[in-house]
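Data block below; observations after.
Of the protein chains in this complex, all but one are displayed in their positions.
Each chain carries a letter (A, B, C, D and E) given by its place in the written order, and its residues are counted from 1.
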Amino acid sequence: MRICVINPNTAAAMTDVIAAAARSVARPDCEIVAVTSTMGPESIESHYDEALAVPGLLRAINDHPGCDGYLIACFGDPGLDAAREIADAPVLGIAEAAMHLAAPLGRRFSIVTTLDRTIGRAIDLVDHYGFAGHCGGVHACDIPVLELETNPATADILEKSCAAALSTDDSDAIVLGCAGMADLAHRIGAAIGAPVIDGVAAGVGMLTAMAAIGVHTGTASGEFRRPPRKRYSGPLRDFEIT
Amino acid sequence: MRICVINPNTAAAMTDVIAAAARSVARPDCEIVAVTSTMGPESIESHYDEALAVPGLLRAINDHPGCDGYLIACFGDPGLDAAREIADAPVLGIAEAAMHLAAPLGRRFSIVTTLDRTIGRAIDLVDHYGFAGHCGGVHACDIPVLELETNPATADILEKSCAAALSTDDSDAIVLGCAGMADLAHRIGAAIGAPVIDGVAAGVGMLTAMAAIGVHTGTASGEFRRPPRKRYSGPLRDFEIT
Amino acid sequence: MRICVINPNTAAAMTDVIAAAARSVARPDCEIVAVTSTMGPESIESHYDEALAVPGLLRAINDHPGCDGYLIACFGDPGLDAAREIADAPVLGIAEAAMHLAAPLGRRFSIVTTLDRTIGRAIDLVDHYGFAGHCGGVHACDIPVLELETNPATADILEKSCAAALSTDDSDAIVLGCAGMADLAHRIGAAIGAPVIDGVAAGVGMLTAMAAIGVHTGTASGEFRRPPRKRYSGPLRDFEIT
Amino acid sequence: MRICVINPNTAAAMTDVIAAAARSVARPDCEIVAVTSTMGPESIESHYDEALAVPGLLRAINDHPGCDGYLIACFGDPGLDAAREIADAPVLGIAEAAMHLAAPLGRRFSIVTTLDRTIGRAIDLVDHYGFAGHCGGVHACDIPVLELETNPATADILEKSCAAALSTDDSDAIVLGCAGMADLAHRIGAAIGAPVIDGVAAGVGMLTAMAAIGVHTGTASGEFRRPPRKRYSGPLRDFEIT
Amino acid sequence: MRICVINPNTAAAMTDVIAAAARSVARPDCEIVAVTSTMGPESIESHYDEALAVPGLLRAINDHPGCDGYLIACFGDPGLDAAREIADAPVLGIAEAAMHLAAPLGRRFSIVTTLDRTIGRAIDLVDHYGFAGHCGGVHACDIPVLELETNPATADILEKSCAAALSTDDSDAIVLGCAGMADLAHRIGAAIGAPVIDGVAAGVGMLTAMAAIGVHTGTASGEFRRPPRKRYSGPLRDFEIT
Partner (left out) sequence: MRICVINPNTAAAMTDVIAAAARSVARPDCEIVAVTSTMGPESIESHYDEALAVPGLLRAINDHPGCDGYLIACFGDPGLDAAREIADAPVLGIAEAAMHLAAPLGRRFSIVTTLDRTIGRAIDLVDHYGFAGHCGGVHACDIPVLELETNPATADILEKSCAAALSTDDSDAIVLGCAGMADLAHRIGAAIGAPVIDGVAAGVGMLTAMAAIGVHTGTASGEFRRPPRKRYSGPLRDFEIT
């Protein structure tokens, strides 16, 4: 079994964190293929970054055919529906996976993300996936994505943010709102005494389940069939489907 | 890793079907402990059956401590919240697990259950778990639970019901609405050309993911803490928590 | 006219409180049949208690045929759907009845329950009955059920909790979240200057209305028809429908 | 106990039907005060009619102080919030009352109204009262209000419409969508084998329950306090609050 | 192009404020016809006022045929559906228009209204128009309608209320909750550094768009067809449709 985990930004150090988190939960017979996007922003902290990370994500999927599942390792789940149209196997975003796994762990979960400007996107995803009744709130820890790994205070700040979120929202579980936090899930969970879900691990788990069952994205309604062929031009002309 | 899969009715033949489905997707290092309830109804086809299956389910959990996850193998998810209060590890219902795994496989899924009198309960679960926007409809194939394994036409009837549901609801995926259908998921999926999710396999997959991550049911809000001790009397006096 | 009010726990003293509340609002020609459950927990403060109170409740309904309405006098409304399948007359839970009567009394109501671990169940019922837009919040007064009648400070504490709820939620009415609070509704209402609804009185009122109109639970959709007969075994074998 | 039932149109014959329905369910010690509006439209079949029926309704309430409850006997529940501000006792609309009483009688109810142009208003009320999940559909029988009592085919047409609604919506109960249908509830219920709720009877029942409990419309949030005094002019100058 | 802006209360000074706001945004070729109601309350601060303002509003529409759009300049949007049945051109309420224009200006907007007793009606409109997910909260500045123009502190108080709402709700935009605040939108917007929407200007803009496109209220479903003719009596007999 092979799961392809794609970091849709270009920061290779973050891919290492993501890959480690993925491998820590993969079943013995599962290979993790960790991929860094080759184009676009080096971190994703705005709708603008997110939109411009999608071409690189789609290219990464195209460049790694034959996997049993694809995981988009950015909490905005950029390009998820487009990825489903072109991938040969199920595709999950880490926000989606984290929420699916966190919901059954209690009455409600809280999300703790990076900058407060990303809260809106998280709320949109909560609504879209159906978790409005299960998410107690979305909170920011105010650490930029690329500082997560370099700021020595990250773990402490994030731990405090998670504890506060749990209490403010009267929640039972925490969802970490950035792939760059993946390495901190266990430490924070132990510190606050509550389940802490990192979407990378959650996504590998859910994709593994789908692969073991042997299911693919459904195409009966037509929405997720392979896109119609047409002319592409300009710097994105290579994205033309052949 | 050990996952305890509980059939909350007393039909041992159905437990065999469930155990086989669970084992077919379990990772190499995962032991499936399949348990048949020792009290209550031999099948669950009404709110009355479901309510009276819960004591047997809770006893089964109590009798099998030390597992890494518990799966309630009846599509009504009976006793789920109570089970979460007493189990040492995460608990899932198969309806819950199936919907979580089916939602990311397309625009919407359809549920195909046994008797039409069970449709209401399925709708309640769809709403409760947050999938009202992802479930296109709940349909009955009109086969009683205990006939699923004995009626030679089961596979054909169920296949037709699933194909009709897919088309009526403009859905991309099917969720099978009874643990007794677990052995038919692959055959129907192949026949109708769409992902078909059986909750037993989905539940094993999701519990495996939770176990790999190392999370338990959260207790911070208080709701899922161990129940307060008190006197129990009558035929259920043994359920007193000691 | 005869209304059967069932206390689904085994605490007879609480049944007395419930019966008095029921009789205080019954119309002159209405007999209140107050019944205490003969099996299960002596109070209901967890999902576990609630699940294990249901067999006793169903037995009580079975043992008192021929009434014009049945009221489940526990705020979790345990076993409500199952009871509807087997009773010959309409069945209400006191949470359900209280919310239906409280909603038209203002912009929104607040619920004040016993222990905070019961808040989740109340929220589920609010959602299920359709009152998410009418319920401003669910609050706990932190008094265990069996202490409600014995703690001399109960009335004062509950009054303060209700006043605080009204103000926090900007509500117009209070719903009391436990049958054991039934005797305090008037006193608290007078003290806080707002309508306070106890579900026992509300339930008797609504069942009386249904009986006067002459309606029963509808069975057209199939869901609430009498359950199919089947074998029951173990300590619950007497629940087999004959 | 005195319940004031107000027909907000000027058709006295319809008031007779309403009064009879109210009296048929009133408890022995309850007096029904039936009032016909003295101004506005002779029937209510549009938003325009409904808006212009409100002054007459408010005058009727003002002219009958000292009752224990007020029922607005038009299925659009015209002027309900305004009535709550000026009445000394609880106020219900018949749509509101019917839905509250019908919801606990099954999985879902269907509404059968008069002209199809009134369907929209019924949908708004369903949403507003919280019954979107409990109402299977709103249907018109295409009989104008004033023909309900004069058209000899009314009962047959309405019976067919109700049976069709039950089947189309997979419902368990029917709510009649016009006060002028009140006399037909029993006949139709017997014919279609399902509970049929007329809002006049339902409203008397719920107001009786409120009166027996001794509650009034809550004013804590401020919304339903007596309106501020101010100058009124033109044909409505008599409505100035003094 | 002619847009008719109706002040449904009888305070002519407030009509001047409204007319000025309307004209300040009207396109060069658009005439604003500003009308003051000739009957009913001099200000609208309760459900009672609102209900009794509707006849005057409907008369004003009837008295000004041939316009290209009608705007109801009271934030409760009184009589909106009735007005749509009788007007020859599109009709908007200022609450409706303001919310439609404010929603695309950010993540969510806050409403700041006059007295707290009007908050409930604003919430009803938010829900009815579909903006429950876009409205962060409804707040009162506690200034009665008729004091808005006379109280020298109005601008300061309102500015503070708007700034507080923005911060409390984490909103991006403000909707002013009374037509009498129309003249303050720019000043407050500049002071708090956020878009402030007055419904009068918003309504003129949206009606202009509808007129330019050439659309009217649709009547295909039947709901908004001209009301059926019937007898009207009493002080409102002149409202009989001829």
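One rule holds in what follows: a residue touches a chain if its C-beta (ideal position, glycine included) is under 8 Å from a C-beta of that chain, and two chains touch if they have at least 3 such contacts.
Predicted, not measured: the structure shown is a model, and the values here were computed from it.
Q: Just one of A:His47, A:His64, A:Lys160 or A:His186 touches the chain that is missing; which is it?
A: From the options A:His47, A:His64, A:Lys160 or A:His186, the contact with the absent chain belongs to A:His47.
Q: Check the options A:Gly66, A:Pro152 or A:Pro235 and report the residue that touches the missing chain.
A: If we include the chain that is not displayed, A:Pro235 is the one touching it.
Q: Can you work out which residue in E:Gly56, E:Pro78 or E:Gly189 touches the chain that's missing from view?
A: E:Gly189
Q: Tell me where the left-out chain touches chain E, residue by residue.
A: 25-29, 90-92, 96, 100-101, 103-108, 129-134, 166-167, 170-173, 185-186, 189, 193-198, 201-202, 204-206, 208-210, 212-221, 223-224
Q: If the missing chain were put back, which residues of chain A would it touch?
A: Residues of chain A in contact with the hidden chain: 10, 38-43, 45-52, 54-56, 58, 79, 81-82, 84-86, 115-121, 124, 127-128, 144, 146, 221-223, 225, 227-228, 230-237, 239, 241.
By our rule, only the chains that are shown with their structure count from here on.
Q: Taking the mean of the C-alpha atoms as each chain's centre, how many Å separate chain C from chain E?
A: Here chain C and chain E have centroids separated by 44 Å.
Q: With chain centres defined as C-alpha means, what is the inter-centre distance between chain D and chain E in Å?
A: 29
Q: Could you list the positions in chain E whose residues touch two or more of the other chains?
A: 120, 127 - these are the residues of chain E that touch more than one other chain.
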